[in-house]
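For this view, one protein chain was removed and the others were kept in their places.
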Amino acid sequence: MIVVMRSGASATEVQAVVKRVEELGYQAHLSAGRERTIIGVIGDERPLNEAAFHLLDGVDKVVRILKPYKLASRDFHPQDTVVAINGIRVGGPRVTVIAGPCSVESREQLLETALAVKEAGATLLRAGAFKPRTSPYSFQGLGPRALELLAEVKETVSMPIVTEAMAPEQVPLVAEVADVIQIGTRNMQNFALLHAAGESGKPVLLKRGMMSTMEELLMSAEYILSHGNYGVILCERGIRTFETYTRNTLDLAAVPVLKQMTHLPILVDPSHATGNWEWVTPLALAGIAAGADGLLIEVHPHPERALSDGTQSLRPERFGALVAKVRAVAEAVGRSV
Amino acid sequence: MIVVMRSGASATEVQAVVKRVEELGYQAHLSAGRERTIIGVIGDERPLNEAAFHLLDGVDKVVRILKPYKLASRDFHPQDTVVAINGIRVGGPRVTVIAGPCSVESREQLLETALAVKEAGATLLRAGAFKPRTSPYSFQGLGPRALELLAEVKETVSMPIVTEAMAPEQVPLVAEVADVIQIGTRNMQNFALLHAAGESGKPVLLKRGMMSTMEELLMSAEYILSHGNYGVILCERGIRTFETYTRNTLDLAAVPVLKQMTHLPILVDPSHATGNWEWVTPLALAGIAAGADGLLIEVHPHPERALSDGTQSLRPERFGALVAKVRAVAEAVGRSV
Amino acid sequence: MIVVMRSGASATEVQAVVKRVEELGYQAHLSAGRERTIIGVIGDERPLNEAAFHLLDGVDKVVRILKPYKLASRDFHPQDTVVAINGIRVGGPRVTVIAGPCSVESREQLLETALAVKEAGATLLRAGAFKPRTSPYSFQGLGPRALELLAEVKETVSMPIVTEAMAPEQVPLVAEVADVIQIGTRNMQNFALLHAAGESGKPVLLKRGMMSTMEELLMSAEYILSHGNYGVILCERGIRTFETYTRNTLDLAAVPVLKQMTHLPILVDPSHATGNWEWVTPLALAGIAAGADGLLIEVHPHPERALSDGTQSLRPERFGALVAKVRAVAEAVGRSV
Partner (left out) sequence: MIVVMRSGASATEVQAVVKRVEELGYQAHLSAGRERTIIGVIGDERPLNEAAFHLLDGVDKVVRILKPYKLASRDFHPQDTVVAINGIRVGGPRVTVIAGPCSVESREQLLETALAVKEAGATLLRAGAFKPRTSPYSFQGLGPRALELLAEVKETVSMPIVTEAMAPEQVPLVAEVADVIQIGTRNMQNFALLHAAGESGKPVLLKRGMMSTMEELLMSAEYILSHGNYGVILCERGIRTFETYTRNTLDLAAVPVLKQMTHLPILVDPSHATGNWEWVTPLALAGIAAGADGLLIEVHPHPERALSDGTQSLRPERFGALVAKVRAVAEAVGRSV
C-alpha cells in the first residue's frame, strides 16, 4: 500500500502517517519526490483499511499495490485449473458447449431439447428450475418439480446437468440433482449463497455480475475457493452499458484478461449478452476465437412459445449449425470441440 | 403492446401476427403507415412474452406500452405513502434523518454513536450486523452478537433500528430486533430475500442496485408489495458509471422521477454514493433540495479506526453541522427536519 | 510515478527498470515489499509515457502520482477564480442564472424570451446560433443570421450573451457578438476548438463531455488556460449511464469534487441532463444546494413549437417560479441570486 501526501504536506503530517503505519505493525518506507512525499507501507496490505491512513491530515490518496484475491490468482496457482464433471473436463484443450432451455417447462420440452443439443455436440445440459425474474408477475420456474424432471432426463439422456440456485437454502436441493451449481449474474455478490455453494463441494458456474468488474468476479470466486471448493468455472455474460440495442454488452476482453489474472476456466454466454438469437452465433465464434474454454447457449424447440427468454433462444437446427461453425473456429485457434 | 413490422413486410406476415394476437386472447388493431405497418395488441400486456411476436416473420420490434409495475405505481395509488415506524413518519412533510455506523463493532462504539446522532437530530439508528463485503478476508460483521447489541442500545437510547438482512433465513432473526429491515444494493434483485422481507410484515428500506434502473427498483418493490407488505421505503445510493473519482454516481434525478412514478417515500444515501466524508454534506443538501424524504448518513466516533467504510463516515460533530444545514435547506423547500 | 514489479520479478528485471529511470533523467527509489518490489520515479512525471516502463520485463503496472493538470489545479491557484463578464461575476457569492432558448429561431422568439428571463432574474442570455444535432435532417440553427439577432437583442435588452462555437473557424465570428463562448458537451475534446477558444481571449463556458471524467474536463480546461485565457467556467450537464428514464444522469457530486480539485467556477445545467422540463426545477435546486456557482436553464415562450429541445424547456412563468425557489435555497446555503 502506498500513501500519497498532498503537495505541501508538513513534516509533522508525514511523521504522523509513519507513526500510524508502525503502530499497525507495518514498516514505513519514505520517499520524498519533488512535488509529493509518498510513504510505502511494507507488509501484507489485504487486512488494512484505507481509512486508517486516508483520514490522517495531509494525506491525498491511498493506492493499493497487491491484488485483493489470492486463491484465484495465477501467482498462487500458475497452471490452468481443469474442472472435471463426470468425465467432462472444463478448461482443457477441448471447448465445452453447454446448452438447453432457459427454464424447464415440461418433460417433453426438456427431453426434446436435451436430445437435440446432445446430438448437435453439447456435453452438458443447462435448464433453470428456479428463475430470477425482474417481475413478480413473470413465470418463476417450476421449482422442485423441475428438479425432478432434470433428474429424470439426466438419466434418460445421460448428460450432466447445470442448474441455478438462487438462495442458500436451495443449494442442498439443487446439489442433489445438479452436477454443476450455477450462480446467476444478479447473485454474483450474494455472499450467503456463495458461502453455501462453496460448502456444497459441487462445481460452481459463477456468472459475472452485469455491473461487476473482473476483480469483483474473482473476489466472488475467492469466497467459494476459500471454502475449499476449487471447482469454479467463470462465465462472461455481458455487462450493462449505455448501449441499448443489445440487452447487455458482451465484454470479450474479459477472456484474455481473466486468463492472465486467474487459473480458473472461463466460458462465454452470448445468449444472455445479446438477448437476440440472430446475434448469438457470431458472438459464440468470437468468444472461442478470444480463447474462451466454452459456451453457454440457450436452445428451445419452440422459442415463440417459451415461458422465458424465447427471443434469444436458438431452434435446435440452428444450434447444430452453430456447433459446426464453432468447431471450425476452435480448430483455427488450436482447440477442438 | 405494439408490434412494428419491418418495412416491406408482406400482407401474409401481417396476417400471421394478427392471428397470433387473437389466438393469445387479445384484440389486434392494425395501422398501416407510409413506411411501416404497426399492430396494436389490445388487452393487459403484462403476462405477454415479447418473443411470442418478435420471432414471427416480418416483425421488426415489439414495444411495451404499459408500465410493468402496478402496486408501486402512482396510477394505482395516487397519494404519497407514509411509512409509520414507532411514531416516526417517513414520507410526510418532515425529512427523516437516519444515521449510524456502517457496522456494529462494540457496545461502546454503538452506544456512543447512537447518543450522538440522536442528540444531533437523527430519528432512526442504522448499523450493520451482517455485512456484505466484496472480499472474504474483510470484516463480515458481528452477526447475531450485533443484533443483541442493537436490541440493548435501542432500549437504552430509545431509537428505532434499521439493519440489513442478507439472506432469507436471516430475516426472522433481524425482524426480532429491527424496526426496519434494510435490503442492500447488492441484494436488490435477490428475489428470495425480497419474498422473505415481504412476508415479514416489517417496513423495508430497499436500496437501489448500483446497476439497476428506476423501473427495476420499482419491480423489486413490487415483489414486497405483492406480499401485502406496503411499508416500502426506497433509497437512492449511487449507480455505477465510468467516473471513478467518486465511488458511485449519485443519481439525484431519481428523486423527482421516482416521485412521479411511485407513491413510495424516497431517501438518499450520500455516504455510500461518494465514498468520501468530504462530499457527504453537499450531496445531503442536494438530496433534500431535490425533494427526498430523508437521508441515510454514516457516522462513526473514530472513522480512522472503523472496521468498514471509515473513509466515508462523518465524525459526530460534523454530523451535527450537517443536520443544521439540512434543516435550513429543508425549510427553504417547505419542509422540516 | 511508481513502477510496481510482478511478484517474482528478478533482480535483473528490477535493475533494468532502475537503469531506464536513470537514463530518462529521473531518480529511482527502490522499495522491496514482502511480495512485490516497487520503484518510485522521482521527478516531474507529466512528460513521461507509461509505456517506457510498462513494457519492460517483470513490470506489473505503472501508477501515476501527480495530477496531470496544473493551471486548473487548486495547488497552483488556491483562491476561487471569479470570471467577470460585463460586471457580472461568475464564481463569487452570488449565484449566476443563465437562461434562454435552445436555438435562436426568430427576432420575436429571442426578444420575448430575453425580456422574460431578465425580468425573472437571469443575468446572462444564452441561445444557440450553430446547433450540434445528432441528425443531419434536424434543424441546424440559423447560423450567422442568429448572431445578428443576438447582437440586436443584446443591445435592446442589455444582457451579456452566451452562445456556442462548434468549429475553430466559427470562433472569431462568435467572439464578435458573444460575451462568453460556449463549448458544448460533444466538443469538450475538440482540441482544435479548445485551442481557438483559448486564443480568443473571451471567457469560455466549457461543458463536461457526456462521456468524460472530471479529470478529462480539467485537462480540456488546461488547453484553454495554457493559451493564457483564464476565463474558464465549467459546467456539469449530465453523463451517459445505463439509466434511460432521464436523457443523461446529472452528476452532482462533480460540484463539490471539482470545487476541491480546481479553482474554476462550476455551473449546473439541469435542462440537458434530464431532457424533461418537469424535473428541471428540483435538480436546479439540488445543484445550488450542492454548491454550484450558477445554473443554465432552457426557456422558451412556446416549447411545443420549439425547433429543438422543446421537451426540456420551461415556459417563462415556470422559469420565474424556479428563480424564486433557487433564491430560497441559495440563501439557505449562504449565497444569493
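Each chain carries a letter (A, B and C) given by its place in the written order, and its residues are counted from 1.
The definition used in the following text is that a residue touches a chain if its C-beta (ideal position, glycine included) is under 8 Å from a C-beta of that chain, and two chains touch if they have at least 3 such contacts.
Computed from a predicted structure; not experimentally measured.
K.L.:
Taking the entire complex into account, which one of C:109, C:163 or C:187 touches the absent chain?
P.N.:
The missing chain is touched by C:187.
K.L.:
Out of B:38, B:82 or B:111, point to the residue that touches the absent chain in the complete complex.
P.N.:
Once the missing chain is taken into account, the touching residue is B:38.
K.L.:
Considering the whole complex, which of C:56, C:85 or C:110 touches the chain not shown?
P.N.:
For the chain that is not drawn, the touching residue is C:56.
K.L.:
Considering the whole complex, which of A:56, A:288, A:306 or A:322 touches the chain not shown?
P.N.:
That would be A:288, which touches the missing chain.
K.L.:
Give the residue, chosen from B:113, B:241, B:274 or B:313, that touches the chain omitted from the document.
P.N.:
B:241
K.L.:
With the missing chain put back, which residues of chain A would touch it? List them for me.
P.N.:
211, 213-215, 239, 241-246, 249-257, 260, 273-274, 278-279, 282-283, 285-291, 325, 328-329, 331-333
K.L.:
Quickly run down the residues of chain C that touch the omitted chain.
P.N.:
46-47, 49-52, 54-56, 68-70, 132-137, 166-170, 186-187, 189-193, 209-211, 216, 219, 222-223, 226, 240, 277, 303-311, 313
K.L.:
Can you name the residues of chain B that touch the chain not displayed here?
P.N.:
2, 4, 7-8, 29, 31-36, 38, 40, 42-44, 63, 65-66, 75, 240-242, 244
Assume only the chains that are shown with their structure count from here on.
K.L.:
CA centre of chain A versus CA centre of chain C: separation in Å?
P.N.:
38
K.L.:
So what's the Cα centroid distance for chain A and chain B, whole Å?
P.N.:
26
K.L.:
At which residue positions does chain A touch at least two other chains?
P.N.:
211, 240, in rising order.
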